[in-house]
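Only one protein chain is missing from this complex, and each of the others stays in its spot.
The first chain written gets the first letter, and so on, giving A, B and C; residue counts start at 1 in each chain.
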Amino acid sequence: MAILIDKNTKLVVQGITGKQGRFHAQQMIEYGTNVVGGVRAGKGGEWVLGKPVFDTVKAAREATGANCSIIYVPAEGAADAILEAVDAEVELIVCITERIPIQDMMKVRAILDHSKSRLLGANCPGLLTPGQSKVGIMPGYIATPGPVGVVSKSGTLTYEAVYALTQRGIGQTTCVGIGGDPINGTSFLDVLQMFEEDPNTEKVVLIGEIGGTDEQKAADFIDKHMTKPVVAFIAGQRAPEGKTMGHAGALVEGNVGTAAEKIEKLKSVGVKVAAYPEQIPDLIMQ
Amino acid sequence: MAILIDKNTKLVVQGITGKQGRFHAQQMIEYGTNVVGGVRAGKGGEWVLGKPVFDTVKAAREATGANCSIIYVPAEGAADAILEAVDAEVELIVCITERIPIQDMMKVRAILDHSKSRLLGANCPGLLTPGQSKVGIMPGYIATPGPVGVVSKSGTLTYEAVYALTQRGIGQTTCVGIGGDPINGTSFLDVLQMFEEDPNTEKVVLIGEIGGTDEQKAADFIDKHMTKPVVAFIAGQRAPEGKTMGHAGALVEGNVGTAAEKIEKLKSVGVKVAAYPEQIPDLIMQ
Amino acid sequence: MNLHEYQAKLRFAEFGIPVPRGKVAFNANEAYEIAKELGGVTVVKAQVHAGGRGKAGGVKVAKTPEDAREHASKILGMNIKGHTVNKVLVDPGANIKGEIYLAVTNDRAARKPLIMASAEGGMDIEEVNRVSPEKIVRVHVDPLIGLRGYQITELASGINLPHDLWKQFEKIAMGLYNCYVGSDATLCEINPLAVVEEYGQTILKALDGKMTIDGNGLGRHPELETLRDTSEEPQEEITARESDLSYVKLDGQIGCMVNGAGLAMATMDMTAHFGEQYGIGPANFLDVGGGADPDQVAAALRIILSDKNVKAILINIFGGITRCDDVARGIITAMSEVPTQLPIIVRLIGTNQEEGLAIINSANLTNMTGAKTLYEAAQKAVEAVRGAK
Partner (left out) sequence: MNLHEYQAKLRFAEFGIPVPRGKVAFNANEAYEIAKELGGVTVVKAQVHAGGRGKAGGVKVAKTPEDAREHASKILGMNIKGHTVNKVLVDPGANIKGEIYLAVTNDRAARKPLIMASAEGGMDIEEVNRVSPEKIVRVHVDPLIGLRGYQITELASGINLPHDLWKQFEKIAMGLYNCYVGSDATLCEINPLAVVEEYGQTILKALDGKMTIDGNGLGRHPELETLRDTSEEPQEEITARESDLSYVKLDGQIGCMVNGAGLAMATMDMTAHFGEQYGIGPANFLDVGGGADPDQVAAALRIILSDKNVKAILINIFGGITRCDDVARGIITAMSEVPTQLPIIVRLIGTNQEEGLAIINSANLTNMTGAKTLYEAAQKAVEAVRGAK
């Protein structure tokens, strides 16, 4: 058991003919992900890595029954790629692309709200259900099957945390990177709810960062609806106000979105907050 | 019992300070409709016909609890007026205004599809539940309470039919004018379903006209889902192809939307079709 | 409102769609001059609001400017489905390698814009749709989002367009959609969108164009209103539009004046119902609007009387909010302004209908008769025409 993806996930790769898309498609296939095809307008009918390429997501879905898509297309075409997947009624859309203009993402969100699709990202590392399926760019070897669900805004910081868990013999149900953009498709809250409902997940790790109020909303949700223990880490305690720390969303505006505020809120609802990433396994084992 | 409106309907009049709006507000108040206020940007705080005027529908709804609005604003502002009422979550919005550009109405429809509101019209005479409430421009005296539901695309033709029924002692539950525009808020099908579910409606009169395929869809619905007898009349049997007959929607395109096609389809599902409006009461009484 | 081919193509060009550099001629000499200026083979095309120009001989290829003059002199003045040709478009000839169909229109049932493409361009698309509908690729557009690139890919892929033309096709499809939105059009059609060889390049070009504008949207596009070709419309319809009346000319003898579009159609139908066996029918559709005030009635009467086929007039008014006695007085007033000896049948129904009919009757207009029902009024009108014959 896992959330969002498992061995039955049929994945189509949007932008499979690009450098990134091809490289990571190869990685995913090697991991064991069921990649059923790729999409690139104008390359329909070709084959890449032994998989058929289609002109549109709709055609790919019709031919392969894909229920998940991953997007590796440049920022200027990414919103269009997401909308194409929404239009084709793909259930889970994972967008790796970073630097999508925020006004594009506001429109995408408004459309998603009335659609049959879920978007993960943009600007996220994707997700991984150890031993079953990996959709995105997470290194596969860092994870191992087990009872901990991981959800994070950050890429390498997630790897750090997951690897630390794995090194200590603690496996994961699913590792989910929701991405660091200010407006994205799936929030902490959505994923926490899935972990709460997943019978195989026993504990949850949440990795947040400065900016916005998602972590505070997550804390409210944990307080009201979660029975499973949560361990958190919040990056950016020393970040200055008004400066964007790499992720477009990692920005303290006024006194909104500080790490201190988030940590305090999480602690107030009983979440154990790690002082540094390597402490996460210790807190999980307590 | 009735559909859509009854004595509990609280109505707000958008455009109450205009000539049309004021005149018909007066008529509706005289009929007994519970007009709770009006809306006109810039006239908030004034009083018209003893009713308070508000700057926005939102303010009117908050102050009066209105659950229905009627729109008498010129075509260039009508789409905006509808969206304003949708935004204020008014349950039933009736738009009298004619000549709204069709591309505006396509946008309005797309927004309505995900809203909490129902739109009747545009370009419709409104609706009337005899003895309880009238919302629109139908002359009140033509109708009388009774067991027949009336739904129509046309204004004066509806009056003709309703008046003919009343003259013969046949009363109505509710008379609904859905309007003659090619893209509108409420279709025959929607209203037929309501009449089918309304315990007081025993028989239904449907008045259609050339153009589009709404009457054909209504026939399919009658065939599959209606237990109550339906009498129909279709105007425009002699209309030439490619000419718009007054209503923007009354237009035979190619051989789509002819009266003959509609009449045949309705007859094929057991609907009695009147040869002329004055025959409707005869068929109802059969 | 329909645009002529040359108007549609000029509009397309504003939205970045490649079109031929032809010009319009109003006489044969102008056609000669344009053909000379263009050089080489030209095409002379009747500019008229009627379909089937080609079959009617309204489109001719000219090898020389002299040919163009000759073709133009034959096409100008030609009658195509009741429309007289008074201008021709002289376009340069094209080296056509293929023909595509591309159009944006309103899909009334889906309540959304619809963009359609077919590899079977140059043909009658209705016929393609009848014989092999699968050859037309259809994509609905969300009006809030607009046409997206992937939807154009769906079209290009669906009609098996060669890859080297996709970029051009995308630009043209996006241009056509923008033209449709930016013109409040109900139809923007390119047929054919031709694959032509030009200076060693393969390019897509709109060789023919068709646009219909939503009359209700014209207020937002004053530049389009000026493109209206009133020479293409019956004078009565122009006058009616100016008086804010809804009028359609038909070929019968009974002039109808009715308040409300549905009731006006029902009135037409009823006169045809009784008159058909005698070759008698409605002379027009005319919706005089809700109130039927004296000015509107007078304007309507003038329009009806300008039609020389009219042998009798049927006035059918439902007094809704307005009372029938007021309407009757309005009609009498209008009658005095627009005198006529034709038989007039007046049917008034609604509030104070008896008083209304009494006013009509007491006006002592010998040519005017009252009727109580539409049934009776239509019968009387048919009788009146038969009597006048």
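Just so we're on the same page, a contact is a pair of C-beta atoms (placed from the backbone, for glycine too) under 8 Å apart; a residue touches a chain by one contact, two chains touch by 3 or more.
Quick caveat: nothing in here was measured; it's all calculated off a predicted structure.
Engineer: Out of A:Ala2, A:Val150, A:Ile183 or A:Leu283, which is the one that touches the chain we can't see?
Structural biologist: Of these options, the touching residue for the absent chain is A:Ile183.
Engineer: Among A:Leu120, A:Val135 or A:Leu157, which residue is in contact with the omitted chain in the full complex?
Structural biologist: Reading the full complex, the residue touching the unseen chain is A:Leu157.
Engineer: Using the touch definition from the top, which of A:Ala25, A:Cys175, A:Ala250 or A:Val273 touches the missing chain?
Structural biologist: Final answer for the missing-chain contact: A:Ala250.
Engineer: Just the residue numbers, please: which parts of subunit A touch the chain that's not shown?
Structural biologist: 23-24, 27, 75-76, 99-104, 106-107, 109-111, 137-139, 141-142, 152-160, 163, 180, 182-183, 207, 209-210, 212-213, 233, 235-240, 243-250, 254, 259, 275-278
Engineer: Which parts of subunit B face the unshown chain closely enough to count as touching?
Structural biologist: 41-42, 44, 55-59, 77, 80-81, 83-84, 87, 107, 111
Engineer: Against the chain that's been left off, what residues of subunit C make contact? List them.
Structural biologist: Contacting residues on subunit C, toward the hidden partner: 144-145.
Throughout what follows, only the chains that are shown with their structure count from here on.
Engineer: Which chains are joined by the largest number of contacting C-beta pairs?
Structural biologist: So the pair of chains linked by the most contacts is B-C.
Engineer: Could you tell me the distance, in whole angstrom, between the mean C-alpha positions of subunit A and subunit C?
Structural biologist: One centre to the other, that is 55 Å.
Engineer: With chain centres defined as C-alpha means, what is the inter-centre distance between subunit A and subunit B in Å?
Structural biologist: Once rounded, the distance between the two centres reads 49 Å.
Engineer: Going by the contact rule already set, what residues in subunit A reach two or more other chains?
Structural biologist: As it turns out, subunit A has no residue touching two or more other chains.
Engineer: Tell me, which residues of subunit C touch at least two other chains?
Structural biologist: none
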